[in-house]
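One chain of protein is taken out of this complex; the other chains stay put.
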Amino acid sequence: MISTPGRPNLVMPKAFGHLLKQLPWLALAALPLALPGYEPLVTQVFVMILFGLSLDLLVGYAGIVTLGHAAFFGVGGYTAGILSVHGIGDPIFTALCAMALAALTGLVFGGAILRTKGLTLLMLTMASAFLLYEIANKATGLTGGEDGLQGVNFAPVLGLFEFDFQGRTAFFYSLAALFFTFLFVRALINSPFGWSLRGIRENDARMAAIGCPIMRRRLIIYVISAALAGLAGALQAQSTQFVALYSLNFELSGNILIMLILGGSGRLYGAFVGVPVFMIAQDQLAKQDPANWFLGLGIVLIALVTLAPGGILGLAERAANAVKRRRSA
Amino acid sequence: METATLETRRLNRSFGSHAVTSDVNFTLRPGERRALIGPNGAGKTTFINLLAGVLRPSSGNVLLNGRDITDLDEASRIRLGIGRTFQITSLFPKMTIRENVFLAVAECEGIARNLVRSVLQYRKQLARVDELLHRVGLSDVAQLPVQLLPYGRQRLVEIAIALALRPKILLLDEPAAGIPTAESHVILDILSILPSEIAILLIDHDMDLVFRFAQQISVLVQGSILVEGTPNEIAADPRVREVYLGDSKHGRSAAA
Partner (left out) sequence: MTTLITILFFGIAYGMILYLISVGLSVTMGLMGFVNLAHGVFAMLGGYATVTLMNRFAVPFLASLAIGCIVVSAIGFVLERVFYRRFYGRSELDQVLFSFGLILVAVALVRIAWGPLAQPIQLPNYLKGQVAIFGLALPAYRLALVGFGAAIIAGLWFVFDRTLFGARIRAAVDNRAMAQSIGINTSRLFAAAFGLGTGLAALGGGLGADVLAIAPAYPLQYIVYFLIVVAVGGLGNIKGPFVAALAIGISDTACRYFVPEAGSIFIFVFVFVVLIWRPNGIMDRRRVAP
């Protein structure tokens, strides 16, 4: 909501609000002390949250529904991985390369895909991921094919922090990446550009009628989203020291969408809520019985879209409003 | 604010074999208050779409200050100062009124390209939004989502958005549509305080509004201009009466 200048959006005074906002991050950073041994799992969660944030830019803000976002995740992962196999192993440098290549992929595909709409657009997002999957599958010399990329070896972060077996380095490295990405995404959402995306989502004909270059805006956000998804893929490769076809899979595209919807799209924090809930549930339930996991997931998804389209955050919002109303009544 | 002359020369537009706009020569002079009237189906909205760049003509030219803009698209014409409102309200329903107008201001001032500065930092633009809202009398409801507003006031948002784009020429497509005649003075009040440099072309069926607003009236019938003149001349013209009321056997209600 754009309020009048001088009146902040938060209810609390500014300084206190700032400190409170950093608290969750500090708590996360202290996690290895509280839960030693869980670093690798939590790192995975960080990576997926970043991935989810990138998807939210498209689905929640720009209104572009995609079932092929794994394409950019995979491009990022394979780029970082393949570079490391060939001797270029600096994590930050390869992560930047991964982002660049993912952004380029987004530019090329987006240029074609964003001319279409509805079912055609959705199909093309799927087709782009399938296409890249097939290429990775067949180019076994480069990618290792079904066996996955062999020989991935990343150098210490900043030359100092080696990727240890406990996963401490990967933990803090991913947390830092997530933090900076979050700051960027939040700024983006609150910028005039971010607001114009919301306008395009709500009424693109009207946006055109006020002179907005729709295709260009959407392409820009598509490329940014692709770059961030590529970053997530690179982080995945770096923290697990492995890349496989899974990172281009349709299942991954579907899962990240479900994670985002579970938390609530278009709400900045949706991924932060949906990803951990999904991943913990998956970790506990999916191994026991994959069929029942799918069944439960499908039912939850249908229930979500029927009863709680805003996800968990949406429900929380509704509950908060109900409490507010009861208090003022 | 500068002003401009908008002309058409021998403008034609057909859909298939059906000619909706026929050989129209039309001029809107700087600062002029002109109304375009005509029976339903005369092709008024099509004409506005042709002027705005939403439709391309089958033949003929559209000129702005003598420069041929026939091939320019909608966005380019907006940049050149041609603004329009829509007959059917088309806004951003879940956003607040302030946000609706802000989107237009952001596009016009070129700040929409900015990726990371918060909107709250754009004081000048936000002030402009508030000024526009004040001008159309919506300051008191600026924080409300547009969909909660009564239809009549939503039409005002349409006008605010059009003004936000700094038009030199304003094409108003039935601004009073859906508003009871008793309340159309709200629209008239807004129109009367618009800067005199802006040339305004108004389409509407509310003859009360039209006759009070317009300095000049053009009558469009079946895609062609039948007659043009001052409101008094038009009211007295027997051809106009006939077009609207049929011959004396049908015309029960008195002309304005």
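Which chain is which? They are A and B, in the order written, and residues in each are numbered from 1.
Definition applied: a contact is a pair of C-beta atoms (placed from the backbone, for glycine too) under 8 Å apart; a residue touches a chain by one contact, two chains touch by 3 or more.
Computed from a predicted model, the values in this text were never measured in an experiment.
Trainee: Which residue, A:K138, A:R216 or A:R318, contacts the hidden chain when the whole complex is considered?
Mentor: A:K138
Trainee: In the whole complex, not just what's shown, which of A:V59, A:V75, A:V152 or A:A170 touches the removed chain?
Mentor: Considering the complete complex, A:V59 is the one touching the chain left out.
Trainee: Considering the whole complex rather than only what is displayed, give the residues of chain A touching the chain that is not shown.
Mentor: Within chain A, the residues that touch the unshown chain are 59, 65, 67, 112, 115-116, 118-120, 122-124, 126-128, 130-131, 134-135, 137-138, 250-251, 254, 257-258, 261, 265, 290-295, 297-302, 304-306, 309.
What we mean here is this: only the chains that are shown with their structure count from here on.
Trainee: What is the distance in Å between the mean C-alpha positions of chain A and chain B?
Mentor: Result: the chain centres lie 44 Å from each other.
Trainee: What part of chain B is in contact with chain A in the complex they form?
Mentor: So the residues of chain B in touch with chain A come to 74-75, 78-79, 84, 86, 90-96, 98-99, 102-104, 106-108, 111-120, 122-123, 126, 130, 143, 161, 164-165.
Trainee: Quick check: in the complex, which residue numbers of chain A touch chain B?
Mentor: Touch residues, chain A against chain B: 1-5, 184, 187-188, 190-196, 198-199, 202-203, 205-213, 217.
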